[in-house]
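A single protein chain has been omitted; all remaining protein chains appear in their positions.
By written order: A, B and C. Residues from 1 in each chain.
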Amino acid sequence: MNGFERLFPYLLAGVSVGGQYALIAIGYTMVYGILRLINFAHGDIFTVAGFFMVYMSATMPLVVSIPLTIILTVLLGFTVERVAYKPLREAPRMSIMISAIGVSYLLQNLMWYVTGGLAKQYPVLPWLSNSVTILSATTKIVTIVTPLLTVALVLLLLQLINHTKTGMAMRAVSRDFETAKLMGIKIDRVISISFIIGSFLAAAGSLLYFTNYPTVTPTVGAMPGLKAFVAAVFGGIGSIPGAVVGAFLIGISENLIKAFGYSTFSDAFTFALLIVILLVRPTGLFGEKTIDKV
Amino acid sequence: MKKTLALLLVLMLMVPFLALGEEYAGTITIGIFEPASGDNAAGGKQETLGMYYANSLVGSVELNGKNYKLEVSEVDNQTSADKAPAAAQTLVGRNVNVVLGTYGSGASMAAAPIFEAAGIPAIGASCTNPGVTLGSPLYWRICYTDDFQGDVLANFAFNDLGVKVAYTLNMLGEDYGAGLVNYFTRAFEKLGGSVVADTFPEGTSDFTAYLQNAVNANAGVIFSPSSTTYASLMLGQAKSMNLALPFVAGDTWASLVILEAVQGSDLKVYFSDFFNENDENASQVSKDFVTGFKAWLNANPQNLTNNGGKDIIAAVSALGYDAYMTAVEAIKATENGSKEQIAEALPAVSYNGVTGMIVFDENGDAKKDIAYINIADTKSLNYIFVTTTSIQ
Amino acid sequence: MNTKKRGLVIGLILLALLFAGLYILENTISSSTMLITILKKGVIYALIAVSMNLLNGFTGLFSLGQAGFMLIGAYTYAILTIPVNMRGMIYQYYDGGIVQFALPAIIGILCAGLLAAFFAFLVGLPVLRLKSDYLAIATLGFAEIIRAIIQYEGLGPLTNGSNLLRRFPTFQSVLYPFAAAAICIGAILLLINSTYGRAFKAIRDDEVAAEAMGINLFFHKQLSFVVSSFFAGIGGALLAMYQGSIQVATFKSAMTYEILLIVVIGGMGSVTGSVIASFLFVASSEWWLRFLDNEMFIGTFQVPLLRSGFRMVVFSVIIMAVVLFYRRGIMGDKEFSLTRVRNRLLNRKAGRNA
Partner (left out) sequence: MPEKMLELNDITMQFGGVVAVNNLSMYIGKGEIVALIGPNGAGKTTAFNCVTGVYKPSNGQVKYQGQVIVSNHPAGKMKALYAGENRDRYPHVVDPTPDKITRMGIARTFQNIRLFKTQTVFENVLIATHLHRTSNPISAAFRLNWREEQKMRELSLEMLDFVGLSAMKDELATSLPYGKQRRLEIARALATRPKLLLLDEPAAGMNPQETADLAQFIVEIKERFNLTIFLIEHHMDLVMDISERIYVIDFGKLIAHGEPHEVQDNPDVITAYLGVEDI
């Protein structure tokens, strides 16, 4: 086996994990871009989507349960914003972040309560769960599909943001919240839309993620959520292509670290990377520089 | 209005008395200290079921001609070292006379000082870490320990499977896995094999990199004592990778979750166990337990759900049953079932249990020297008995 | 000046009364009752919450690294104080570990604080240059890194790797944690009311203006961070003593969140608020709401929803309600004082008379 063949399975896993991080990271980066809020509950919304699917597929065929899962997740994301973030729009930024932490705490405890703390098995999606062999690696089809689907969704999203009126409003709000408000942009609507898109992508991400790793527990989303956030910061928070690139980079480097035998530090590495990035280039790879006005 | 309220109150206060149909001289409370939620909830619930089943059989004892009610009081410790002390404190607050549990040695060790301070004796059912009883005079244990288990599994891998290189994988920060890997490694290296060690952080979902590491290390076996939550993920990914390496693990893998994970694959999954329901040579006690417990499970859908939905008997249920019965034996040797007297009586207990003879050594560990090695059946949800081993 | 002195005297008298009350309480009821447990845990949480409040509430630094510094404190204490003859048993896989001495508990606690402070100093050098949420996420990251390092197998002879540390000296009397916490919280209060504390508050209110008033931002942030971590380390050591055994898994980010929520409930910038909220938090999560976790029958009627886990759901709903509707928490940024209570009562009376 030569070096590449040896590393190829790791790279493949890294790209796949990266794709899933990317789908979550977009949710973080969009919300941060507009509200300047680290939506700590985003990872939990992702997990709840997993449980929606578990419970619904038990009674309904997949054709029904998949769209229903997505709809319910979007609804959840929308509700969380309306109930927990909207009332705090004028409050200091720390308050709204604390509210996000509170929502995350609530969602985790709710999931714990409903499931009795037991791990649930995710339903098997046909075709996606089949095995496939490419080069030196054998894996599930979903591993290959994930990055492709991610890129497709991101391109679609970029089209939306760059070429529609809603997209323009979103960009305006993220550039200057107050001015956009004065210009008559319906801020609440824009924020809701970004939560809807973020939750939609989280639901899609959860479908792919749990097909790959079919065990759902109430805390399973916490780590991918945090890593996706790191990816968003890495790529320059507020920038969608940045989040995607960051997610793939983190996914791949995490798996390479395991390949080289430092798995103890694979999570720690992600955070170390985050801190280095924040210090060296606080705005990330693609972020824009801002100047505090005095 | 006030009168009605007062009347209601009086009625409510009388409810407990009404419930006492039979005449009891007193109540002896047996605390169940087990996880009902968290990574180890599945196993904890099965162990608890064994205890409840035992309680359904023996619900009272006669001491000095007086009838005492045996009551169980359960608390969820989530098998986490930080929740365990608070849970243990709850049991202490309920004035239990003896404690059974817990699944997961870490929680046992964390709670031991609290039970000890309150003078409450505790009997571990399936906690295999030697540290549970070592230095804890009031902790007893009815199963074998990790050093024995690690030894057995290393011997099995080296001699029976003929493997020279083993890849070990356990969760960072979990003492059960870390302990077992340690004993396995010592024994395996002593036999002349070599070990490649790896750990995964909590919350890991993607095990492909680790499995790939095992392949790249030219390992002949993956030794991965871990909670069933992670194990099922790991096995699922091994399945998609068509991994040919056999897995070997400790007693936690004797679970329906694992059986479900390997269905329809070619994976070979071996694990040690305390008990096997299909053992032809089992004692009459065991056979009675198997039939009785199955009937009891099937009679109540809630119990069946807690057992994972099937009536396959997990070894931890058998151990839970034995732990309860051991406590009963000790209680029978007392005058009034007080915690002090139970603690005094326990060292002398000799009880022929479902999982074998239970006699304690000076550490408080049952002298057990037989481990079952099973393989998970990939066609139907069942364990296939491979061998029993013991180490001299 | 006079009222201030009188306040001090009254405060000291109340403190003495508190200790006398605790002493009597402890000697009249069994030490294993829930009340004593809650008091012990509550007062330790109070110290930790106040230390976090110093940072988040008084200096305006949104740090989420508290659990990491508690971890350092707890481990330092445990490693240094486990009796030598127990080490072989506890470091069972590492031949007794490399530390072969045991320090007295009180020195262990001090070392716990000092080491946590030292790490805070190192972490603070790069991290404190970051602003608000970036600071939060970076400190959260550092706490995770610290966790990974302590669990590292290679450090096993020192930290016992993934395994429990136990059998270190603990306390029996409830007076012990109360005394320790009272001294520590007292010290924090003194600092807050000194000229340095005023500088912290200035930074919280307006960094630019504070800097223009000659306040060195970095030095003061670093000072607050180090002091906060020192007391978090001591809190970690006390928590270890309370629990009797520790493991890395205890000190996850969830713990930081819990403490942050206590600070918010009590009121950002109120020491007494944090203390009150700690006791309320611990008592309701461990005691008052416990009944929600047990199935309950009234006659044959089973009360719906009650089962394992419901307590935490109710609890998090209460917290959300506080966060959303009582944003200023119990005390806001005010301190509890008898004068204020008296004034309010008088005002009410006056209002009724009018």
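In the analysis below, a contact is a pair of C-beta atoms (placed from the backbone, for glycine too) under 8 Å apart; a residue touches a chain by one contact, two chains touch by 3 or more.
Keep in mind that this is a model prediction, so the values were computed, not measured.
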Residue of C:Ile29, C:Val84 or C:Ala187 touching the missing chain in the full complex: C:Ala187
Touching the absent chain when the full complex is considered, from C:Val9, C:Val208 or C:Ala321: C:Val208
Residue of C:Leu164, C:Cys184, C:Val227 or C:Ala249 in touch with the missing chain, whole complex considered: C:Val227
Positions on subunit C where the hidden chain makes contact: 187, 190-191, 194-196, 198-199, 201-202, 204-206, 208-218, 223, 227, 269, 333
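Quick note on the criterion: only the chains that are shown with their structure count from here on.
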Furthest chain, CA centroid comparison against subunit A: B
Subunit A-subunit C separation of Cα centroids, rounded to whole Å: 32
Mean-CA-position distance for subunit B and subunit A (Å): 38
Multi-partner residues of subunit B (at least 2 other chains): 36-37, 172, 199, 201
In subunit A, residues with contacts to at least two other chains: 112, 116-117, 264, 267
Complex interface listing, subunit B residues touching subunit C: 12, 15, 36-37, 76, 80-82, 85-86, 89-90, 92-93, 106, 109-110, 112-114, 117-118, 130-131, 134-135, 170-175, 177-179, 182, 197, 199, 201-202
Residues of subunit A touching subunit C in the complex: 36-38, 83-84, 87-88, 91, 93-95, 97-99, 101-106, 109-110, 112-113, 116-117, 226, 229-230, 233, 264-265, 267-268, 270-272, 274-275, 278-279, 282, 292, 294
Sites on subunit A touched by subunit B in the complex: 6, 9-10, 13, 17, 112, 116-119, 121, 129, 131, 137-140, 209, 212-215, 217, 219-220, 222-224, 255, 258-259, 261, 263-264, 266-267
